[in-house]
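Partial view: only certain chains, each at its native spot in the assembly.
Note that the chains are named A, B, C and D in the order they appear, and that numbering of residues resets to 1 at the start of each chain.
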Amino acid sequence: MWTSIRRFASSATPQRQWTVYLSGEIHSPWRAELAEAVSHLPVTLTGPNDDHALSDDAGAMIYGAVPTRPHWDSIGARLNGLRTTTNLKEADLVVVKFGEKYRQWNAAFEAGYASALNIPIITIHPPNLSHMLKEVNANATMAVDSVEKVAAALDYTINGTEPATPKDWTPSEDIWGKGNPNPGGK
Amino acid sequence: MWTSIRRFASSATPQRQWTVYLSGEIHSPWRAELAEAVSHLPVTLTGPNDDHALSDDAGAMIYGAVPTRPHWDSIGARLNGLRTTTNLKEADLVVVKFGEKYRQWNAAFEAGYASALNIPIITIHPPNLSHMLKEVNANATMAVDSVEKVAAALDYTINGTEPATPKDWTPSEDIWGKGNPNPGGK
Amino acid sequence: MWTSIRRFASSATPQRQWTVYLSGEIHSPWRAELAEAVSHLPVTLTGPNDDHALSDDAGAMIYGAVPTRPHWDSIGARLNGLRTTTNLKEADLVVVKFGEKYRQWNAAFEAGYASALNIPIITIHPPNLSHMLKEVNANATMAVDSVEKVAAALDYTINGTEPATPKDWTPSEDIWGKGNPNPGGK
Amino acid sequence: MWTSIRRFASSATPQRQWTVYLSGEIHSPWRAELAEAVSHLPVTLTGPNDDHALSDDAGAMIYGAVPTRPHWDSIGARLNGLRTTTNLKEADLVVVKFGEKYRQWNAAFEAGYASALNIPIITIHPPNLSHMLKEVNANATMAVDSVEKVAAALDYTINGTEPATPKDWTPSEDIWGKGNPNPGGK
């Protein structure tokens, strides 16, 4: 039997697995929180190595110590890039979290990388960063301010789950009327 | 042993799974009917969220209400696009159903999107819409007027199943002769 | 000498020529109006054959008359596609005009085609069609309601020309303050 | 001033140059005839080396004679491929002429090559070859039986020139009525 807003697969068809790359901030447990929030969904989460000290030094530990910092960093960053670039390229969605602290140029770099490959992005950031992120957000599916909203977006996208009703919610039908007519325009 | 018109796979090879995206009309149960008609085939059906009211409002429910309709709609349509675009891009075939009512610009948009990506399309529409759809149909594998014909096309394509014999059917061999010669041209 | 917001080319460098494909409505002189409005810009305008009767019959006039309409139309539409597809693919920008009348599925088809190829689109339509076009507009750079606004967008994009000041205009700096800080968020 | 069905370019804009690759038959003067027929159009014609004996031996003349024919031919065909493949890839249109004689597998090969690259093709062939060419023609913009019809198709495509009125011509409007309605369907 067919059920609205769901996938029309026979029971023998394995459900599509979504791969979501988690870019950006590494100093809060947001990846774990999102993992928890989407644990009921067919979602594989990937991301960069988020152990800050290790990601700085792993390259030099393997290659050998280097006397100048830019080259030490180049070796480290190129090795980290093996993981991040491989995972980025095969993501169905990239979630990028920006915070108040740090430059986070690698987060913006990965957002640009994903956009150029036509991979959709969702950004998470405090509302007061909105203007500084306007170029990134203009390329995003959505800009939200919490992990929960990303989880809701994924649940709606994959399973058609209705998001929780916001406080004081008025559906668009009640505001602008039913059906397609849009009298008065914007 | 080899059998004509079938896949030459050893029994250990899993059959190719076809992914078919169902675009267009959301006010009739045609997706369920097609799902039923191809339930014996290795076909995964995907499509947009077909709950009209929810697809209008889900974006704003997650993002937050927005005072102007074009932006409300932009947030909703971009979120819906996460599902539709991801599924469209990985379809082996896009079936697009046009009906008498509504503008259905999103259906034609998705047909164009698929065509640009070299994904074959089959259109379903009442015969009297044929002239208005001539640009879409010129890019289609076939334009038919029923879900059953799409199912027959898939069964023939995947399994080599002979379609049901139409009423008053005369095979081409009986009309123009056997073999390649095509005397008299068009 | 360097001048802000302009191209930093030596005088020996020919200016970049922008190619803009004009899709959609063929029953008003909007293409001529836009040509007039951008006549001072390095813009080449292309588009479909906009002689309605001829575009219906040119294919059959060359190929020969065909007894059934869908095939007559298929021959015509495939020939027209030689012009439209070639021009669409090499456009820097596609402008699509939707009106109140007709189904205009070919316009939406071309918008989808352009989007899949990552070619930016700008739509022109009466405000009251906004909701029906929400999927198309979600993929657009901008949705406007006049040819003049497209010309202003091109003049700003190419030459950095400041658009005409709208009536009762308040700059964003006067509304939300200067610089990047965005206190209070959305 | 704007004129229907033409390019909306300012007089300073050079007209788009179309590149048309002429594939297939090398034993009749059809390339010269087409060159004559499109001499008033902004069309650059390219094609394979059509000196049969030279195209067989040029490779071996440069590389050195080879004792076995398949290798002699391989060296020749790979050298010819430098010209044909380079030109094929940058064509806007590929015209392929098939005749009664010879296998012409290279013509069909080039048609397939062009199709895979999304380059439109027009075939020229005697009507009685139609059935044998059905797979090629299904991928073609149009299949015609004369060089003149290719020239007419190009003139219509590039300049919007109305094709010559066929004998006993009845416009589609007179057959099926004006406007979009298509009552009765196919």
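One rule holds in what follows: a residue touches a chain if its C-beta (ideal position, glycine included) is under 8 Å from a C-beta of that chain, and two chains touch if they have at least 3 such contacts.
Since the structure is predicted, the reported quantities are computational estimates derived from the model, not experimental observations.
Shown chains number 4; the total number of identical copies in the complete complex of this file is 8.
Throughout what follows, only the chains that are shown with their structure count from here on.
Rounded to whole angstrom, the centroid-to-centroid distance between subunit A and subunit C, based on C-alpha atoms, equals 31 Å.
Computed centre separation for the pair subunit A/subunit D is 47 angstrom, with centres defined by C-alpha atoms. Shared contact sites, meaning residues of subunit C that touch two or more other chains, fall at 64, 69-70, 78, 81, 102-103, 129-132, 186. Residues 1-2, 4-5, 7-10, 13, 16, 18, 92-93, 120, 141-142, 144, 149, 152-153, 156-158, 160, 162-166, 169-173, 175-176, 180, 182, 186 of subunit A touch subunit B in their complex. Chain contact summary for the complex, subunit C toward subunit D: residues 17, 22, 29, 31-32, 34-36, 39, 44-47, 49-51, 53-54, 56-65, 68-70, 72, 75, 78-79, 81-83, 85-86, 102-103.
Considering their complex, residues 64, 69-70, 73-74, 76-78, 80-81, 84, 98, 102-117, 129-139, 143, 186 of subunit B touch subunit C.
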